[in-house]
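Apart from one protein chain that is not included, each protein chain of the complex appears where it belongs.
Letters A, B, C and D mark the chains in the order given here, with residues in each chain numbered from 1 onward.
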Amino acid sequence: MPTLIAIILIFVLSLGFTVALRAGATASVTYPQKRPILGGGDPETHAWQRFHVRYYTMTLLFVAFEMEMMFMYPWAVVFVEEGPKALAEMGMFLTILSVGILYGWREGIFRWE
Amino acid sequence: MGMNWLAHLAARAEVPVFLAEGEAAPAEYAHLLARMPALRMVDTPRAAAILLVVGTVPKALLPQLHRLHDQLPHPRATILWQSRNDLSGAKRIDSAEDIGTAIKTLHSDLLAGNVESEPDILPDAPPNEWRGVGPHGQGGKGMMGGTPYGRPMAMTAADLRDGLELDTYTADFGPFLPMFPPGLVLKLTLQGDVIQTVAVTHPPFETTEDRGWVLLDLLGLPALAQRKLRGDATGKGSFDRLARLTAARAAIPDGLGRTHDGSDVRARFDHLMSRRDSALNLHLHHTGLDDLLVGLEWHEAMLVLNSFDTASLRTICGNTPEPETDDDADGEDDKKEGGMDHGAHAGHM
Amino acid sequence: MTDIAFYTLSALAIWSGWRVFRVDSMIRATFALMVSFISVAGIALLMSADYIGVATVFMMAVEMMVMALFMVMFMMNPAGLNPMQMVHQYRFSIGAGIVAFIGLSVAVLATNLPHNPLPAGRDTMRDLGIELLGASMLIFETAGVTLLATMLGAVALSSRNGRFGNSEEGALPPGLHPGGTPAGRKVEKGGGHGGHGGHGGHGGHGGHGDHGMKESDKAGDKGDTDAGHMHHHAPAPDEDHQHTPKKEH
Amino acid sequence: MSFPVAFLIMLVFLLFGIALAAILDGVIYRRIAGRPGIPVLMPFYRAAAHLSRQRIETEAPDRLNWFLAIGGYIAVGAVGLAVVPLGPESAVIGIKTSVVLWGACEALVVVLVFLHGWSPNSPLALIGAYRYVAIGLPIMLLSMFVLIAAALPAQSLDLREIVISQEDIWNVIRQPLGLPLFLLLGLSLTLRGPFDYADSTDLAGGTAAEDSGAYRAGWQVARLTMLVGFSAVAATAFLGGYLGPVLPGPVWLALKTLVVMVLVIGLSHLLARMPVARMLGLIWKVLLPIAFVDLLLAGLVALA
Partner (left out) sequence: MTLTAILIVASALFGIGLFGALSQKSFVMLMMGLELMLNGTLLAAVGFWSFTLAGAPEGQLLAILIMAVMAVELAIGFALVVAVYRKRQADVIEALGTMKQ
């Protein structure tokens, strides 16, 4: 509960600070000012688009790999208590997952597709 | 009262200046400006208070200059340095000695309200006519149609690298982007951050400025770039040691931007860092910008662009196809329409 | 105090969950879902689930980030500049949602739930660790294998740079008119891009230099067979604007 | 230490930290650029200059997310600082899983920086946002591994326990690979130097390219907040936090935070940035295996 209060307090203060930033400089913005920065150029379309993410396969691998953290945190707490058994089990777990990374590497997913 | 106090503090800051380089700029102007402690060159007009036009911007690029001018936040002012351009309200300076103090004074005056902030040059109207439909007045016809908020939406095209048909973004980039050689305007089509097509709208100006520091800047070493720009005052030995420490050479991918004679960005980087006066003899007869840039992502493309000296880059631009002229512009409309139909079909809209 | 926090967080979770399907912008939809998850994480913290609560934020921030990438990549009008509703069987869905909610709530209210709360001061992290390494060891390792399978499946399905070269790469651009010669220039062998293939090794053999070449040759071989297929499935709307060849990447 | 007192100390720590970080940034930049002078007040003048300029919004921006990105980034950095213990049993956020909470902050940074680049509807900012995600996601794995390694000898995910476990020997010596890897993460979290794929020069400022006026100042403050938060966490996890003779705990913590801050700023000016695809490969193929080795060594040392 105190954790939650502290976090909420920090968020309220930070967002309040940003609201104060918004309050300043109220001059209205004109259309020529609004143009996106292109060094003088004028774009044909909106920049928001179906953006081609070049590393999308990597993100899928990452999401699966990152799940391992969920198991690793509790493991770290009991590691010394459980000793070599813990080392062996986590070693096995990480080895299994590393195979996935090696496969991804071989498929070239860490490049810009 | 409160505002005065803020303006008073603000006037003591380094003046944020955005540089717009034109033709026949004063020699070594970048070095000169770098040695002025009261100025700070910024990357984007959004951060600048003063627009400094150096040299003369040719007529063909005046619309771009006007657009750039209007992008600065108020209060703003323009200084024309050895320039034959004409901007209403802008101050002219010709001698190199005065430029530092002139900018500083103008900035203080702006903040104190002694000088009016310059108004927009362009009319206050959206880039395209639009009248929103939809429940909140936004948007146009259908999902992808119309010109919501004054611009159409991007259209799909097949990608070069992996063939996914996602949206493309086409625009003229430059001539006043800090990472572009001055004067260069490229019509780029991007998909994500990868360049799909290149056409030269305007070649770079002829200068003999050494742009080695830009390459350092692009490699994420602004402090070192500044050291190089400020010149020999700090000693060459220490610069070389620092440059080696940063592994800047290793950060450039091997073989990036290779021309037909086999020189790549790394080789040209070495040459720029070594400060030899002789130009690197490049054979660029059949190399166009499309050969060099198409398929590269943005950062790599910028490294390639800035690794050439201006003369070589002008040759390369000469080998590059021109952007479509009016005839083709019709064709382009067709393309848009076609894309729209296609998109609509694919998305069941 | 706890009750105020609980009701606020619950309201936030439900409201942002509802917003997910009501906003136009895909980015807002995704991050509304993230806010819903974070609110649930806050409720978990209230129930002294220190680990699950915080870890939910951690995991869901990442997952929603990835989701946002894909949402923007594949959804038309991703920023919601034009208003839109991409729904079908709307009434049925609303009905199903309400029925599910009411059914579950009634079931909850009708059941006499056992009350056996978490003892105060219990080291739940340690419990979980012991459980993972002891009794539930098999679950833990099975999860590993499942995740591996997920990784392999996801990579195999979505990546087209297989060890046999790109699945569709090297296909020549479609002709200017049906059956015509391919538009655009021929792929240059080597050329200015030779070195670029070395962008991040391909497979265990870290050889970078000549790799792009090899791939382009391979792609070239496949080109002929694939050209027809390309043509038929991707009638590019901008056929006559295709200046550039597909280069080796 | 009661909660309000701890919270106030944290706020003071944060404000001084931000000011000091801004000054240090200027000083180190000038040293490397070969310019004379120590500009102590320049950051404040610069902030005043930002505040006195107009705040421009772009065409049809995502105002809500623009606002949330800046405010959220500040908040997340401050939460990072709040989990750091100022003395025995006196962290503002005293939670048993503070390492995981810090991990959540890291993950949220990626989201917020992405939103900051997404909001203005501008091409260069958008590219910066997407590039940052490519690096920001996988580099979190490094931090998770080295922090778990630091948690092993403490048998707890609580930073307070991690400090206590360093009474004999600091983690920076016990696990020599940990701090360097963690510093790389710090560079990425604070958008600096070789990991500055979001706000880089080749994009004219990237996600910050469209920020003007007060928002520009706000974004810089947010980055500095994150720098302070990160440095304090690094000092706690690897340099023994508040531990030290003679001086009171918070002073030691401040000194160590300062050391990490100097390291991060120095590294950011002295390491070149490589194209993003190369960096992606480097993280997965080189740095991640090193993080594995760090964890393995830490495990063996903890068992020995």
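Everything below uses one rule, namely that contacts are C-beta pairs under 8 Å (C-beta built on N, C-alpha and C of every residue); 3 or more make two chains touch, one makes a residue touch a chain.
Since this is a predicted model, take the numbers as computed values, not measurements.
Touch with the chain omitted from the figure is made, among A:Ile7, A:Leu21, A:Leu38 or A:Val63, by A:Val63. One chain is missing from the display, and on chain C it is touched by residues 2-3, 6, 10, 13-14, 17-18, 20-21, 29-30, 33, 36-37, 40, 43-44, 46-49, 51-53, 55-56, 59, 63, 66-67, 70-71, 74-75, 86-90, 92-94, 96-98, 100-101, 104-105, 108-109, 113-119, 122, 124, 127-128, 130-132, 136, 139, 143, 146-147, 150-151, 153-158, 160, 168, 233-234. Remark: the residues of chain A touching the chain excluded from display are 56-57, 60-61, 63-64, 66-67, 70-71.
Just so we're on the same page, only the chains that are shown with their structure count from here on.
By number of C-beta pairs in contact, A-D leads over the other of B-C and A-D.
With touch defined as above, residues shared between interfaces to two or more other chains in chain D number as follows: 51-56, 59-60, 95, 97, 100-101, 103, 118, 121, 123, 130, 133, 137, 140, 156-157, 204, 209-210, 213, 276-278, 280-281, 285. For chain C, the set of residues that touch two or more other chains comprises 50-51, 55, 58-59, 62, 66, 69, 73, 76, 79, 81, 125, 160-161, 199-201, 249.
Interface residues of chain B, counted against chain C in their complex, comprise 134-136, 138-140, 142-146, 148-149, 153, 155-158, 160-163, 165-166, 196-197, 253-260, 264, 287, 290-292, 294-296, 321, 331-332, 335, 338-339, 341-343, 347, 349. Note for the complex: chain D touches chain C at residues 60, 62, 64-65, 95-97, 100-101, 103-104, 107-108, 110-111, 114-115, 118, 121, 130, 133, 137, 140, 156-157, 277-278, 280-281, 285. Contact residues of chain D toward chain A in the complex are 3, 7, 51-60, 67-68, 70-72, 74-75, 78-79, 82, 92-95, 97, 99-101, 103, 118, 120-126, 130, 133-134, 137-138, 140-141, 144, 148, 151-153, 155-157, 204, 209-210, 213-215, 217-218, 221, 276-277, 280-281, 284-285, 288, 292, 296, 299-300, 302-303.
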